[in-house]
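Could you have a look at this structure, given as structure tokens, before my questions?
Heads up, one of the protein chains got dropped from this complex, but the rest are sitting where they should.
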Amino acid sequence: MGGLALLCLSCGLDRTALLQFMIARPLIAASMAGWVLGQPLLGLQVGVSLELLWLAHLPVGASIPPDDTQIALGTITLAVLGMRIGALPAETALFTSLLLGLILGQAGRFLDHRARQWNARMVLRVPDLVEQGEFEQLERLHLRGLLHFGLVSFLSFLVIVLPGTGLLYLGRDLIDKWLTPLSSVGVLLVPLVGVAGIWAQNRSHSRSALFGTGFVLIWALLLVWK
Amino acid sequence: MAVVLTRVDNRLIHGQVVESWVPYVKADAIVVANDEAASDSMKKALMKMAVPTSLRVQVLPVQEVAAVLASNDWTGQRVLLLFAGTGDALQAHRKGVAFSSLNLGNLHGGSGKVRYSCTICLDEADIVNLQALEEDGVRVVAQCVPADREQPLSKLCRCEVNFE
Partner (left out) sequence: MSETQRQLDRWTLMKVWIRLFFLQASWNYETMQGLGVAYAVLPGLRRLYPPQELPGVVADYSQYFNTHPYMTPSVLGTALKLQQEMAQGVTIGISPRQYSEMVMAPYAAIGDALFWGGLRPLAAVLSLYLAFLGVLWAPLVFFVAQAIPHLWMIGMGFYFGLRHGLLSVERIQQWKLSDKALQCKQVTMFALGGFGALLAVTGLEKANVSGIWAPGVLLSIAPMVYLMRRGVTPMLMVVVLVGAWACLYWSLTNVVFKPL
């Protein structure tokens, strides 16, 4: 539990506010959470599924992407809870959690936006502080931004995990009945959308040709190997 | 020569422009119409190094853009035209640079400017310029990156944003 909270915070902060060593990326965040929760392979699978989805999205200036970090952490948490509390098979739990994480995770965008707005309000005090020479206060003000981003990360995580767990538990029989048969292929659909998304961003014909070549090469390799 | 995108952006060449817009409109050249940058060799060099060598970059004073783009040197190019301010855009259009729509990207705050969205702040002069362009038949839309929804000028001006 504590480990999870620590991950939520550190990955959430790494996303924008701190370091940016990319531990916020789903592949890394989900895998670490998987370790903490005792399901490293499942964590890895969550990471693989989600990593591509917003990879091509630039964390540039004004546009707000969904909080893929908290979606990743939330999804693996839900998957593990689905297995433990809902007694769902691993793949079903994974598939359902991916869907729940993606949908509930949309809240993260608005929360992230909020944090930046809180920062904007905070920064209004800067010219006065500078003029008065209150530099220690200035430094503390800057670091307060960490609190904003941290809080928002936590909240985004909870918005995914709390309702998600409720839905998983209450709906466990329905989920098992209807989603289990779909799951084995279903979990692969998420990274497939990710692949499509990256291809969609690319507008160069030569690169599309490269994509096709890579596809054919690996396809041939796999067929030969089997 | 076709102007595939005309954009007003304080920052001129930066991440969004190179990574999002250039591929989206399939531009193979960027023309920056800015008097200040055109007279500064360091600024010109910086802009050139910010893009891949396969992308042609030219930095010109606003007055000269119309003539240059009409020359033979530019036939067949798909040009992304960048202005730093609304005034330059209006001036260039009146000088003969043909564009049917104007994209508003990043227009920063400052004294006298009112915030209309996360990335757009306009003052009275800006609004007058943009309205003049609309009267000349140019469609003015606010759109930071291609993934964003387009916001036409009329809708933008109705929503002032306050952070207080």
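The chains carry the letters A and B, assigned in the order they are written, with residues numbered from 1 in each.
One rule holds for everything that comes next: a contact is a pair of C-beta atoms (placed from the backbone, for glycine too) under 8 Å apart; a residue touches a chain by one contact, two chains touch by 3 or more.
The structure presented is a predicted model; accordingly, all values stated were derived computationally and were not measured.
Chemist: Taking the full complex into account, find the residue in A:V36, A:L53 or A:L111 that is in contact with the omitted chain.
Modeler: A:L53
Chemist: Go through chain B and note every residue touching the omitted chain.
Modeler: 11-19, 40, 42-43, 45-47, 49-54, 108-109, 118-119, 147, 149, 163
Chemist: Just the residue numbers, please: which parts of chain A touch the chain that's not shown?
Modeler: Interface with the chain not displayed, on the chain A side: 16-23, 25, 27-28, 31-32, 40-41, 44, 47-48, 51-56, 58-62, 66, 98-99, 102-103, 105-106, 116-117, 119-120, 122-123, 126-127, 130-133, 135, 138-139, 141-146, 149, 181-182, 184-186, 188-200, 202, 206-208, 210-219, 222-223, 226.
Everything below uses one rule, namely that only the chains that are shown with their structure count from here on.
Chemist: In their shared complex, at which residues does chain A touch chain B?
Modeler: For chain A paired with chain B, touching residues are 57-58, 60-63, 117, 120-121, 124, 201-204.
Chemist: Within their complex, state which residues of chain B touch chain A.
Modeler: 15-16, 19-20, 23-24, 26, 106, 118-119, 144-145, 147-148, 163-164
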